[in-house]
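The complex appears here without one of its protein chains, the remainder shown in place.
Moving on, here comes subunit A:
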Amino acid sequence: MLLRILLSIFFFGSIFLFPWFVTVLLGIALLFLSSGYEVILGGVLLDLLYAAPAPTFFNTAFLFTVVFFVLALLAFFIKKQLMMYPQSR
């Protein structure tokens, strides 16, 4: 639980202070300790803070929300297959 709280603080802090790939790595790490809700919120925060429509991203401002949502879904299904995670998580 303590690790989850610490990682969450680092994750949200990294949105303001570190390059995007650090945030993504911390988000992936956090996905294995939490249900993934805070990671999606982090994606929303990233998009709200820095987004500008870019042609490569289909001129939308949802990139990190979508990426973190997909990662959270993937983590959910992966964790279901792993014995070390209880089904309730």
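Please note the rule applied: contacts are C-beta pairs under 8 Å (C-beta built on N, C-alpha and C of every residue); 3 or more make two chains touch, one makes a residue touch a chain; residues count from 1.
Simple rule for what comes next: contacts and distances are computed from a predicted model.
Participant: Tell me the UniProt name of the left-out chain, picking from "Cell shape-determining protein MreC", "Sugar ABC transporter ATP-binding protein", "NADH-quinone oxidoreductase subunit A" or "C-type cytochrome".
Facilitator: Of "Cell shape-determining protein MreC", "Sugar ABC transporter ATP-binding protein", "NADH-quinone oxidoreductase subunit A" or "C-type cytochrome", the absent chain's UniProt record names it "Cell shape-determining protein MreC".
Participant: Provide the residue numbers of subunit A that touch the chain removed from this figure.
Facilitator: Listed in rising order, the touching residues are 16-20, 35-37, 40-41, 43-52, 54-57, 61-66, 69, 72-73, 76.
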